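Everything below concerns the one structure shown next.
Complex shown without one protein chain; remaining protein chains in place.
A, B, C and D are the chain letters, set down in written order, and residue numbers restart from 1 in every chain.
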Amino acid sequence: MAKLLELIDFHYYYGNIHSVKGINMHVEEGEMVTLIGANGAGKTTTLQSISGLTKRKGIQGRILFNGKEIQTYPGSKVAGLGIAQALEGRHIFSKLTVDENLRMGAYLRKDTKNIKDDIDSVYKRFPRLLERRNQLGGTLSGGEQQMLAIGRCLLSRPKLMLLDEPSLGLAPLIVKEIFIAINEINREGTTVLFVEQNSKIALSTAHRGYVMQTGEIVMSDTCKNLMENTEVKKAYLGV
Amino acid sequence: MLETNNVTINFGGLIAVNNVSIKVQPHKITALIGPNGAGKTTLFNCISGVYKPTSGEVILDGQHLEGKRGFQINAAGIARTYQVINLFWKMSVLENVLVGMNSRLKASFWDSLLSTKKKREEERRIHERAHELLQFVHLDEYADAPAASLSYGKQRLLEIVRGLASDPKVILLDEPAAGMNTAEKAELDILLNKIIEMGVTILVVEHDMKLIMDVSDYIYVLCNGMLLAEGDPDKIQKNPEVIAAYLGGDE
Amino acid sequence: MFKILLINGLIIGGVYGLIALGYSLIYRASGLMSFAQGDMITLGAYLGLTFYSILRLPFFLSFILTFACAFIVGVLLEKGVIRALLNKSVLPIYIVLATIAISYIIQNATQALFGTTTLRFPQVFSTATLTISGITAQTEAFACLVISLALMFLLHLFMTKTKFGTAMRSAAMDPLAAESCGINTSMSTGITWALAAAIASIAGMLLGPMYGVYTTLGSVVGRKGFAGAVVGGYGNMYGAMVGGIILGLVETFVAGYWTGTYKNLIAYAILILFLFVKPTGIFNEKAIQDV
Amino acid sequence: MNILNIQKKLPLIVGLAVLLCALPFLVRFVAGNQYPLLIMCIILIYIIAVSGLDILFGYSGQISLGHAAFFTLGAYTSGLLNIYFNLPLYLTIPAGTILATLIGALLAYPASKLKFHFLSLATVAFGEITYYFLYKSPGGFTRDFKGINVISIGFLGEDYLKWYFFLLAFVVIVLLGKTSLIKSRTGRAFISIRENTHAADGMGINVRKNKIIAFAVSAFLTGLAGALYVHLIKYISPETSMQKQSVLFLTMLLFGGTASIMGTIMGVVCIEVLMEAIRPLQEYQMLFYGVLLLIVIVALPGGIYGGLKNVAQNIRKAALKRLGRNTDNQKKVEKGGEA
Partner (left out) sequence: AAPKTEEPKTEEPSKQQPETKEPEGEEEPSGETFRISTYLQLSGSNAEAGNNAKNGIDLAVKYINENGGFNGAQVVVDHYDTTGSTEEAVKIVQKVLENKSADAIIGSVNSNEVSACISYINEAELYNFGLGTSATWMEDQSMIWTFRASANNNRIAPLDVDMILELGYDTVAIISGTDDTGSSTATAFEKACAEKGLTVTTRQECDTADTDFSGQITQILATDPDTIFMSLIGDTFGPFVKQLRNMGYNGMLACKECFSTAYQEVAGYENSNYIAFVYPYVPYNSVEECTIPYMRSMLEKYYAEYGKCPTHESAYRGWDTMMAMWEASKIAGSNESDALREATHKVKIDGLGGTLDYTKGDREGYSAFNSFVLVDGQNILLDEWLSSGGYEAYKTATGRDR
């Protein structure tokens, strides 16, 4: 399989703070990969750098998407290539309605006819949002916002979908549903890379995983192997 | 000690909280759970004075709180943390805690301006106390760093001690474990118990069932703004309605 | 008398409304506050004057050229100053200060280029006055009212109903999320400022023939326009228009029934009272903080 | 601990004091006339005024685009009381200051509820109202557009050297008070309101009350500055309350850097000296001023003080890095040697 995304010796500096310290990772086409690690490890920084949402001058190293270097692209251009991200902290457009929020997800799409259907399918997946479709994004509950963020991401029909802690603040039932949804999406052909604190569910959903610690990748393997790794078990699975 | 009686909150037609009565027992951890959008945060906001209840009452030790402003409620003895972390980002970690103590301070404006003895003594005292509190959650080494530079988990801890700084009778915690990994959650578990030992009562909202079932003494379940069930953790875990609406089948 | 004042109040209100639209647009689509909007009017008037009166181009062509030039100036302003500041994520007040600096520059540069003489902007419309139910008014002023109403509708539709308008608002609300949706936030703010400058240039082309063209033409009406925008509900296009018209009516009625001496004082006093009593603006944009 | 601190800083404080005392003599000697001293006096007064604005905007986060109104209120009150009732200046100056404070608090009462943009409009309107009122007052008691000519403070007269030390004393007291206030619960309350109004309320801070206090303190300082200014210049006119002057205060504050003592001082000094320096440019001075301002804002957002601090930090960091790299290199060299 072809490498869809590849990070080569990737560093990130917030001014003088060296927060990602030369990581190498890749995601193959059609794969579902997870990135786990403690707080402040640099997961969000990595994800946002791929999407072009961090300041470009903090980057060192290369990010390849479909073999093309994209580390200098601004966010909107990266989005144009087919990379979408559900951001940490949700980042809902607070003064747009739920419906408008979703439509913004489809901003770059040309096939306007299908957008309507896709929105309906998001509503089918999250009926809660359908009830709230004309409410302003800012007044949604935390969990509702998380659903909206994921829904918005789906609407761009990306080639590569990046999810930053999708289960954050969601009720247990919904968490399960979300991961079932992610699985489905992946099976329908979208490549997925996600960051997750709930390591158990992350490792049982994804194919492969990377473990990150203070800016470095300390382990990478298939999820099955990682789950059996004693260190991972101790640090991330609470066993 | 803290109770709400038939609280209803209405957002222009949308009833977010519907006739909810809960009682928080002193020196216990009471939990509030429920699906997303059930109205948990809204109820918190109502207790802490962000929203006024459309009807119903909020009582702390016999004192009516409904309709009071946030700072008055804090002074009455209720502290809180937020679902979306709400720190004073550019202030240092220490200053965040000092601000938390504000409602307990005696120095007047003139004391502040003229640097009277009273003020200097008080300042010294609260600085010591703040360091103590920071040590309590192992944040002392970050005392002078700006709050924004902490990682997510540490920010949560800081929010909790900032709440504790005002010597509250009750502290309301809104999803304290969100964004924490397993190890950190375990630490949080211990911390919550320590807070109870300090004599502070806890009302907590959380989606992490493992934590909730571990720590809480009594649980209320909200669903669609209404009280669905209440009881101790064992009872709730087995309640079929709760399982259907919230917990989902076990795996 | 009432009718005369009403019509004149409406007309001057239309002028304020037109200016208010620019302020509201910038706020709505980039969340920022510009204090150079009034001076963009001055700039527009001078540009129009250059094309129409000095280069003697036909009016329509001059109008288009002025519009285009102002648009470019707006883009340059955004790229050169506003974007540079946004990229450094400074306090918004520094952007306000930058716009104030720009306003000084425009005022002085136009003076250096065109001198201090009030220049005549040749009559565009017929000099004959317009008579509406027995009351005469300046034709240009009336045109100004009509054009600002039309612009209001267009802008409102653009901002709320079109994909691009919604995208511009999104970019103002949350640039990070907007980028991740593929919205080019840099272009979006660029276009916002350019459009605002272009609107100001239209105002300049309309005000020029009425008041003559001089370096401080825009600064006073600019302030009134800002007031109108806020009163109406900052960021709302209808609000901008209604706010502007209210201000115009208040001024005209105060001067017409009471005193011209305290016209401005009273207009501002009413404004301040209005802010304190009904701090939501007319179109319900929330003015008070949650606490 | 306190004493130790002071002891450590003692040489610095003494040095500064000596410098500040020697400066006017030096300047007068170099310039050969009193005019630069006058500018220095104006600088001192503006430091007081801008400190007031800093408390309001820099610390408590409330914008004011009409602050010059407090300045003129202080000035006019003191001047007019002296003119009409022949009251001594040691009464009129405090009276002007107090009136400005009261009006500030009164304005703050409703204004403290307003959000940023709306507050800026309210303060613009307040400035305009003050201007139109002074410009055309009922019965002409403010002498309207003519402005008022007033007397100088008796024992200071025209001697700007004396004025300098008199004002310096004020500035020192004001800055000490400001520091003390900022490092207290009140100051922390201000900052917390600026940072996160919502959370401040939740943390038991009476937001309304603190905002009003900030407004009053701010108006007090700016009013005091105005009351002093009018007797230094011996003239004031309504135009001083116009937006231009308010913007000048704001420019000084932002130019130097908000929420700091040094920033205020640097901003005032730089802008005032700049304004003097560009006066020979005649009608192009505002053009030059605008361009320069723009360049500085774009190049050094956060003000000169912030910029300087950054530069200092970067230099230090770079130095450290260099050191670090050197050791790295050494290691490599050593390793190479081994290999």
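What we mean here is this: contacts are C-beta pairs under 8 Å (C-beta built on N, C-alpha and C of every residue); 3 or more make two chains touch, one makes a residue touch a chain.
Fair warning: this is a prediction, and the values are worked out from it, not measured in the lab.
The chain that is not displayed touches the following shown chains in the complete assembly: C, D.
Listed residues C:Phe59, C:Tyr238, C:Phe253 or C:Phe276: the one in touch with the omitted chain is C:Phe253. Of the listed positions C:Ser148, C:Thr215 or C:Asn236, the one in contact with the omitted chain in the full complex is C:Thr215. Although one chain is not drawn, the whole complex shows that of D:Ser60, D:Thr101 or D:Ser237 it is D:Ser237 that touches it. From the options D:Phe118, D:Tyr135, D:Phe220 or D:Tyr305, the residue with contact to the unseen chain in the full assembly is D:Tyr135.
Remark: the residues of chain D touching the chain excluded from display are 32-35, 38, 132, 135-136, 144-147, 149, 233, 235-237, 239-240, 244-245, 279, 282-283, 285-286. Against the chain not shown here, chain C presents residues 1, 4-5, 8-9, 11-12, 15, 107-108, 111, 115-120, 123, 127, 129, 136-138, 210-212, 214-216, 220-221, 248, 251-257, 259-261, 263-264.
Just so it is clear, only the chains that are shown with their structure count from here on.
Of all chains, the one whose CA centroid is most distant from that of chain B is C.
Centre-to-centre spacing of chain A and chain D amounts to 48 Å, using the average Cα coordinate of each chain. For the pair chain A and chain B, the distance between mean C-alpha positions equals 30 Å. Distance between chain centres (mean CA atoms), chain A to chain C: 42 Å.
Across the assembly, chain C contributes 290-291 as residues in contact with two or more other chains. Listed for chain B are residues 50, 69-70, each touching two or more other chains. Interface of chain D with chain B (complex): residues 177, 180-181, 183-189, 191-192, 195-196, 198-207, 213.
Interface of chain A with chain C (complex): residues 51-53, 74-77, 79-80, 84-85, 87, 91-96, 100, 103-105, 107-108, 152, 156.
If you check the complex, the residues on chain D that touch chain C are 57, 63, 110-111, 113-118, 120-122, 124-126, 128-129, 132-133, 136, 197-198, 200-201, 207-208, 243, 247, 250-251, 254, 258, 283-284, 286-287, 289-291, 293-294, 297-298, 301-302.
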